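Yeah, one chain of the complex is gone here, protein chain that is, but the others are all in their spots.
Chain IDs A and B follow the sequence of writing; residue 1 opens each chain.
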Amino acid sequence: MRFELTPRTNSPTVMRVFASVAAFITAFLIAGFVIWLMGRSPIAAFDVYVLQPLSDPWSLQELIVKATPMALIAIGLSYCFRANLWNIGAEGQYVIGAVLGGWLALRTHGTDAGAWVLPLMLLLGVIGGALWGLIPAFLKTRFGVNEILTSLMLVYVAQLILDYLVRGPWRDPKGFNFPQSVTFDPSATLHPILEGGRVHYGAVFAAIAVLVTAIVLGRTLFGYRLKLTGDAPRAARFAGFSSKATILAVFAISGGLAGLAGISEVSGQIGQLQPSISPGYGFTAITVAFLGRLNPIGILVASLVVALTFIGGESAQIMLKLPLDLTQAFQGILLLCVLAADAMVSYRIRFVTRGGGK
Amino acid sequence: MTTFEAILLTIVTASTPLLIAALGELVTERSGVLNLGVEGMMVMGAACSFAAAVTFDSTLLGVAAGMLAGALMAALFALLVLGFAANQTGSGLALTILGLGLSGLIGAPFVGARRDPVAPVDIPGLSDIPIIGRLFFEQDLFVYASILLTVLVGLYLMRTRSGLTLRSIGENHTSANALGLPVWRVRFWAILFGGACAGLAGAYLALVYTRFWSPGMTAGRGWIALALVVFAAWRPGWVLVGAYIFGAATVLQLHAQAAQFGVPSQVLSAVPYLATIIALLLLSIRHGRAIGAPGSLGVPFVPDR
Partner (left out) sequence: MKADVPPSGQPLVELKGISKRYGDLLANDGINLSIEPGEIHALLGENGAGKSTLVKILYGVIEPSAGEIRLEGRPVTIGSPVEARALGLGMVFQHFSLFDELTVAENIAVALSGDWSLSTVREKLGEISGTYGLALDADRAIWTLSAGERQRIEIVRCLLQNPRLLILDEPTSVLTPQEAEHLFTTLDRLSAEGCSILYISHKLEEVRRLCRRATILRGGRVVATIDPRASSAREIAALMVGNAVGDIRTDAPHHPQGETLRVSNLTMPPAGLHGQALRDINLAARAGEVVGIAGVAGNGQSELFAALSGERLADHAETIAINGKPSGTMGIDARRRVGAAFVPEERLGHSAAPTHSLSENTLISHASTEVSRSGFILMNAAKRVARSIVQSFDVRTPEGDPQARKLSGGNLQKFVIGREIIRRPKLLIVDQPTWGVDAGAARLIRQALVDLAREGSAVVVISQDLDELFEVADRMAVIHQGTLSPLRPIGEWTKEAVGLEMLGVAQAEGGVHAI
């Protein structure tokens, strides 16, 4: 017996959406099976993971809070992935964005610096992320170094830089020796959209990023250039699109958005720098980008869905004593299912037995 | 034992998992498949081997469980990239994410447990030679096995018919298919071999190197193994050299941290990662492109039926 793959001649949008949903259901079934193996009720788990967060206003806010950084990063990654470039170091770009933006917050701490601090912090966050993203891009365009490995290695380096700073020069002297910086001043804090709410303006940035990206990818030559570079790189060169410029641009964009996510999270959510400022948003965003099929609206939806698994995972840990790692395992399963579904959209897959096939 | 000898010994211990994992990935890549999930397979190998070793109080069973776990993860990857012709980069990343999560689940009950050291195998007579004696002839079995594996992989690829078939398929799967070479079958076994090796490397980490389990304990070693394959230009001998250079870098930075030179420990911790980037950079500067990369590497295979 063996496989037979035939490229599909047409794959309607309905089918693509259906494939995403099917991937999701499959991933849920597999996760349910794993939970059952662990001796818990999959139905109770579904209730805790999905239904309860969705029926609780506090959780719904939390959902947006968690979805914000992932949406921002995944939107950036969609530029790279469309062009078939593999920035898997968004986590590092996120961290460096937070570090560079955070630097200004710490520099102006305790001064009456005024309203210009926050915008400048955000800008520095974008610049920091973009510069960190440009390192693998530059190494690739200038020397041909594989961007997958370098961008990933830089994640570890970025995390170590942050670790050094908050344990060393940037540690709060009055912080009882905890490895963390001082709490940011109000002028360096990204405020909630609604008074007393938890959703900060980072969510607005994410929404803007989604809209702008929808236009850029769908309507502009630059968007077409990315698509062409990803689908037919030789044709892109033939069209006169410089591949080096494309690489630098998409890494700067995705790094910049990851950096924006980092500084938004630090100034809007955490309020200070500490050794760990992300539960792996930069890596999870890869899943989000694929789950959203590299489409801005799809990514928005996917980020909310994945945020749900984070929140559900936290309450499942408390209520069902299910380890937090289950969430990450589920995300891995989900991504595998999405990739398989993608393949089924592009190819017709048949199992044929020798001699019996056509 | 002098400090110097001790350092040399730990270098060997630190290099061995890199070597084993990289050799496995080398075979996979030579068949034309890029499996970026080494980190995930390795960490699964570590968790499963440790769980089995503690449960059954047997290092042997632990190693078997580690290899099996790596191979099973690899089989999942094979299903995706061979069966569904899915994107290899994405599937490899998914495998890593899955492995990191799943290993956490499997390893959770075993956090805090410890294993006894695995007894080194002493080659009588030879191990008494000063300095190099203990270095080369009083190591654990895995170290000897990893060196033997390097030789065997080299011989297999360059001297056997089956190795020739594997290289041909990696070089040009369209031609290979036209000649009737079993592209899918060879790739499937090559992926599985890579998985088993990554699992073995993970087992070595958990059972010999650290002798405990902690979540995410591979700490990027799977990725470094991937870089080693590129660095070695897809040749087993150079993987050995590369693995030992990286092993040495890792160990020396640990010792440097202990010695407290006044350099922040984080700078030293970053050495292996920076060294990887620099190694890749130097290689690219010298050759301008990835020399020795199999022609069909990373390209999904959909035959014309």
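The rule is simple: a residue touches a chain if its C-beta (ideal position, glycine included) is under 8 Å from a C-beta of that chain, and two chains touch if they have at least 3 such contacts.
Bear in mind the structure is a predicted one, so any value in this text is a computation, not a measurement.
*Asks:* If you put the missing chain back into the full complex, which of the shown chains would it touch?
*Replies:* Result: the unshown chain touches A, B.
*Asks:* Can you tell me which of B:60, B:152, B:179 or B:259 touches the chain that was removed from the display?
*Replies:* The single option touching the absent chain is B:179.
*Asks:* Looking at the full complex, which residue from A:242, A:269 or A:317 touches the chain that isn't shown here?
*Replies:* Of all options in A:242, A:269 or A:317, contact with the hidden chain holds for A:242.
*Asks:* Write down which of B:115, B:167, B:187 or B:235 is the residue touching the left-out chain.
*Replies:* B:167
*Asks:* To test your reading of the contact rule: which positions on chain A touch the chain that is missing from view?
*Replies:* 9, 219-224, 227-228, 231-232, 234-235, 237-240, 242, 354-355, 357-358
*Asks:* Using the document's contact rule, name the residues of chain B that touch the chain not shown here.
*Replies:* 161, 164-165, 167-168, 171-172, 174-181, 289, 295, 304-305
Just so it is clear, only the chains that are shown with their structure count from here on.
*Asks:* What is the distance, in whole Å, between the centres of chain A and chain B, each centre taken as the mean of its C-alpha atoms?
*Replies:* 28
*Asks:* Name, in rising order, each residue of chain B that touches chain A in their complex.
*Replies:* Contact set of chain B toward chain A: 36, 40, 76, 80, 82-87, 89-91, 93-105, 108, 184, 215, 219-220, 223, 226-227, 230, 264, 266-267, 269-270, 273-274, 276-277, 280-281, 284-285, 288-290, 302-303, 305.
*Asks:* With touch defined as at the start, can you tell me which chain A residues reach chain B in the complex?
*Replies:* Within the complex, chain A contacts chain B at residues 2-7, 34, 38, 86, 88, 139, 143-146, 148-150, 152-154, 156-157, 160-161, 163-164, 167-168, 283-284, 286-287, 290, 323-333, 335-336, 339-340, 342-344, 346-347, 349.
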